[in-house]
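Data first, discussion second: the structure below is written as structure tokens.
Apart from one protein chain that is not included, each protein chain of the complex appears where it belongs.
Chain nomenclature is as follows: A, B and C, assigned in order of appearance, with residue numbering initiated at 1 for each chain independently.
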Amino acid sequence: MIGPIPAAEFAVSFPAASLWPQLTLAAGLLACLAAGMARDISAAAVRVVGVCALIVAVWMLMFTASVPGAGGGPGLGPVRLDSLGRAWQVLFYVGALPLAAMLDEDDEVPMALVLGSCLGMGLLAAAGDLLMLFIGLECMSLPAYLLVARLRSQGAPPYEAAVKYFFAGAVASSLFLLGLAFHYAASGSFGFAAAPGPVGQAGLALMGAAALFKIAAVPFHWWLPDVYESSSPALAGFMSTSIKAAAVFFLMRLAAMAPDSGLSRCLPWAGAATALYGALLALRQQGLQRLLAYSSLSHAGILVVAVGAWAAQGCDGASAAPIFFYGLVYLFMSNGAFLFLEVSGAGKRPDLDGYAKLCPVPAALFAALLLSLAGIPPTGGFLAKLFVFWEAVKAGLFFPVAGAALAALLGLGYYLALIRNMYFDEPKWSKAEPHTGAAMVTLWACAVAAATLGVVPWLFSRFLERLLS
Amino acid sequence: MILTALWLLPAIGGFACLAGRGRASRWLALAFSVVVFGYSVWLAGPYETGQGPWGLSEAGSAWIFGISYNLALDGLALSLVWLTAFLTVVCVIASWRSEFSRGYWSSFLFLEAALMGVFLSRDLFVFYVFWEAVLIPMFFIIGIWGSDGRRHAAMKFFLFTFFGSLFLLVGLLALVSWNHATRGVWTWDMGALAAPGGLAGLLVFAGIFVGFGVKIPLFPLHTWLPDAHTEAPAAGSVMLAGVMLKMGVFGFVRVLLPMFPELTWKLLPWIAGLACVNIIYGSLCAMWQSDLKRLIAYSSVAHLGFCVLGIFSGTPAGVAGGCLQLLNHGLTTGALFMMVGFLYERSHRRGLADFGDLVGRAPWLTFFFGWAVMASVGLPGLNGFVGEFMSLAGMAEALPVMACIGAVGIVLSVAYSLPAYQAVFWAASAEGSASAKVSDLDLREKALLWVLCLAMLYIGLAPGALLGLLEPTVATLVPPGCMP
Amino acid sequence: MNATVLQVGVLLFTLGLGMVVLRGQLLAMLLGIELMVGAVNVILTYHANLFGDPKALAAVVLIICVAAAEAVLGLCLILKLHHGGIPAETESLAELRD
Partner (left out) sequence: MGLPLSAILLFAAPVAALLAAFFLVRPFKPGWTHWPILASCAVVTAASVDLAAKVYAGSVFDVPVCAWMAAGNWMVSFGVRLDGIGVAVLTMVCVVGSLIHVYAAGYMRSDPCFSRFFLSFHLFFLMMIGMLVSNNYVQFYLFWEGVGLSSYLLIGFWTHKPAARSAALQAFITNRVGDLGFLIAILMLLGFYGDTRFGLLFDAMGSQPAPLLPLIGLMLFVAAATKSAQFPLYFWLPDAMEGPTPVSALMHAATMVTAGIFLLARSWPLIAAVPQLPTLIAAVGGGTAIFAGLLACCQTDLKRILAYSTVSHLGLMALALGLGRVGVAVLHLLMHGFFKAVLFLCAGNIAHGIGKSTAHVAEVGGLRRSMPMTMACFVAAALSLAGIWPTAGFFSKDAVIEAGLEAGPVWAAMALTAAALGAFYIVRMLLLAFYGPGSGQKPGHAHEAPPQMGAPVLFLALGALSAGWLAPGIGRLLACGRMPSEEALALPHFSWTVFALGTAAAALGAVAAYVLTVGRPDFEWTWRREYPRAASLIETDLGWRKVVAAAAFVVRRLSDLVGDLLDHRCWDGLIESLPRATLPLGGAVSLTSGRLSDHLWWIVSGAALMLLAALI
């Protein structure tokens, strides 16, 4: 890997230098819309534009050191670029890559929506104050509602999930606004400083509720299964990785405002409850996408516990690494799993019966992903869970950790069941459709990354340090 | 690098087998397993020249949280490495005839790689990763190529063992964090960790004990064993009983005993009692079984009770006997399961009532099965007796009462194995029985069984070589005169 | 004085929330959301004058703009439902469940 390009030589010194990734995405978005003007544009061209935009954004992130004075410096206004933001942005954009690579709609709108959503996440990451945070959040969510309406899996009732998602999102954002108002009423500014007095606390709590809604913690989780079940698998993969990572980042920003506030204290409990709820429900599901939805709910719970542990330890930079590592590993696992559903076209659990005999390679990749999701040691999933539990144990959150560990054990129940169906049963039908090149390549990438992250972690540790430094 | 090669080679072999077609991967598997066996035997050379308690050690790169990839080899580890390599070769040859897909052969090589990792690792984290990695290949071996009840057995095996190793993980985490709290240094190295005293120490001890106990299996945690053994294919049962049950006891010897010396001495009556229960309970359950494989599975529960009895006795004879019994049980039960596999291969049945007067039809099978039964019953002159006698002699020095209760096991072992032997080989065959389909052993099977049976006789009459190998391990665990 | 404004704002907000939660028709719920955003703007504008800080007013404008976007999106979904022949009722949108 070539060393970082010295910021001075590359980044033009005008203040927006740090916003290059977001700008690239915006340019990509505009290029997409412009391409739409021309009458007969091919899906491949749109795809190339989208993927290039994302890759260039990631490349820029990796190689522009964080600009000095990133902490809400003068003239930068609402923009603040710390290493945490830059690291998580990598997650957002890499999470969108599979969906961008898989889109083959005839018009350019879905690609534009995806880029718009990524732009929103970029803004969220670069937000210097609560207002910018809100704008990023909305800019991310609105395209998502439309994407859910547009990219539907076969047999899903039209628009039902999109309507549910829209109204829930709208109520949640209005809750956030109310919290913002209270925060402003108490502190007089939109900055990330904690607002004094009960009104400020209430404001923070409401904003926290909005964040927990976006992650789908237990009381606010009901929309997630319906949306993931009715959206196309690639979109579900995008939402379960990028949007969930953005929501986690959003929660981290809020928790960092007041590390020992009521919100941070209830986070571990909400997380453990979500993990257990997700695991228990997933055991019962017959539909594969709904099962993976509840499994992503369970993983979201563990992420919330991780944020809770981070907050309990005073939100210092070093202990943010496990959350990031979990997000990174989960990104590969979840995207890979949903991609397999896209590739295999399996809907219910019986569709998987004997799949290994029909197409051994995707089955093997899916098995590796499932083992990683379940957290079996040689895979990355185990290492991620271990670090998160480690931090939680250090922070003294014993019962939430026990709940999350129990959820991991229950998780075995449904992950192994899928492997069992694939490998131990006889195939009911003999058709094995051909697999498109792009899908298989991404599936291979996700599976190999998820499996090897556990075995060769020191390869990634240099990458982690550089990012989190 | 020489120790890493020990587990890396089979892993590469596993991937290679995946690449080859059905027949080619069978030959690849044989080649790799023989090479690994040769390599492990060659290792004895450098092992002799090594000094200090560890014959061979290899320090790898350190990583975060004090985890460092250290490997080491002492007497017990070397003997278990030999057993693993030898049994893998035996399994590949034993399942040569039946048409298995390439996944079968690669699973065995992956299993061997993971087992080598467990026996070699000096770092608790690396030990735990390999400890869990063993589950995956065995899960597929039982699940895909097992007999009719395989789906349930594979799931039960995985969930049960994973549940046990969650306890182990929590115990290890607590141990390492306690060490960091008191001594300020992050380390997962087995040698460097010290055990907490008082209640915390007891809780950590209990967690690790349960984690290893599931694998042995100790009494309350054993119900996964009969299903897994019955449904696994013949070679799978050989590896399961031959080596995987030893991981638990190896864990005791490598992790628990060095770290909790005074606690093991205080809890000795309880653990010895549990081992005796293991022996008697396993034998009584074996008496009731009507399926040959379940019977041998429960007999493994009884035999490993002797190992635990020996190892926790805290006397040189007991510990050496316990370690030796690990190897003996591997050979004896491996041979028994292989022969039941041959029977199942020919008749697809393994009930006691399904066969009859095989003396006439398969005299060689009767001869070898009788030999293996006598070894498992602990007939002096064969390997079973040496391990059991030394374990009981060791325990007699520590707790004579427990030794006497344990010794009852030798009567019970006859009570369940000989009637079964007679029902299958001597008794008259009922009309619906499958003994008509049973043909005698062919040259390949006879050669395998001759090697195993002569090994049993050799260890039975001249265990000196192996006991010499185990000497350093025993010396570290039981420094002369340490037993209060 | 600012306590009463907060109370008025919260009252308006809960009214909006009630409309969204209780009413069955989607259009009414959309109106409820607009009401809630309106309540927030009331609070913000008052406190902007209280602290004499123009940034809050800019925030209000921004919030109105975002709310408009939401409204457009909501109407678009409702129209799509109408074209699809599905009544814009919450009862009709209940196929997806465990």
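Here is the rule we go by: contacts are C-beta pairs under 8 Å (C-beta built on N, C-alpha and C of every residue); 3 or more make two chains touch, one makes a residue touch a chain.
As the structure is a computational prediction, the values presented were derived from the model and not from experiment.
Undergrad: For the chain that's not shown, point to the residue among A:175, A:275, A:405 or A:450 touching it.
TA: A:175
Undergrad: Looking at B:181, B:415, B:436 or B:454, which makes contact with the chain not pictured?
TA: B:415
Undergrad: With the full complex in mind, choose from B:76, B:253 or B:285 the residue touching the hidden chain.
TA: That would be B:285, which touches the missing chain.
Undergrad: Going by the touch rule given at the top, which residues of chain A touch the chain that is not shown?
TA: For chain A, the residues touching the absent chain are 163-164, 167-168, 171-172, 175, 198, 201-202, 204-206, 208-209, 212-213, 217-223, 225-226, 261-263, 265-266, 277, 280-284, 410, 413.
Undergrad: Which positions on chain B touch the chain that was left off?
TA: 156, 159-160, 220, 223, 281, 284-289, 315-317, 319-321, 357, 359, 374, 379-381, 385-386, 389-390, 392-393, 396-397, 400, 403-404, 407-408, 410-411, 414-416, 418-419, 422, 425-428, 461-464, 467, 470-471, 474-475, 478, 480
Undergrad: What residue numbers in chain C mark contact with the hidden partner chain?
TA: 17, 20-22, 24, 90-91, 93-98
FYI, only the chains that are shown with their structure count from here on.
Undergrad: Measuring centre to centre with CA averages, how many angstrom lie between chain B and chain C?
TA: 67
Undergrad: If you average the CA atoms of chain A and of chain C, how many Å lie between those two points?
TA: 27
Undergrad: Averaged over CA atoms, how far is the centre of chain A from the centre of chain B? Could you give it in whole Å?
TA: 44
Undergrad: Provide the list of chain C residues touching at least two other chains, using ranges where the numbers run on.
TA: none
Undergrad: Give me the residue numbers in chain B that touch at least two other chains, ranges are fine.
TA: As it turns out, chain B has no residue touching two or more other chains.
Undergrad: Under the stated contact criterion, what part of chain C meets chain A in this complex?
TA: 2, 6, 9-10, 13, 16-17, 20, 26, 29, 33, 36-37, 39-40, 43-44, 47, 51, 53, 55-56, 59, 62-63, 66, 69-70, 73-74, 76-77, 80-81, 84, 86, 93-98
Undergrad: Okay, in this complex, where on chain A does chain C touch?
TA: 131, 134-135, 138, 142, 145-146, 149, 156-164, 166-167, 170-171, 173-174, 177-178, 180-182, 184-185, 188-190, 199, 225-226, 229-230, 281, 284-285, 290
Undergrad: Can you list the residues on chain A that touch chain B in the complex?
TA: 360, 371, 376-378, 382, 386, 389-390, 393-394, 405, 408-409, 412-413, 416-417, 419-420, 423-425, 454, 457-458, 461
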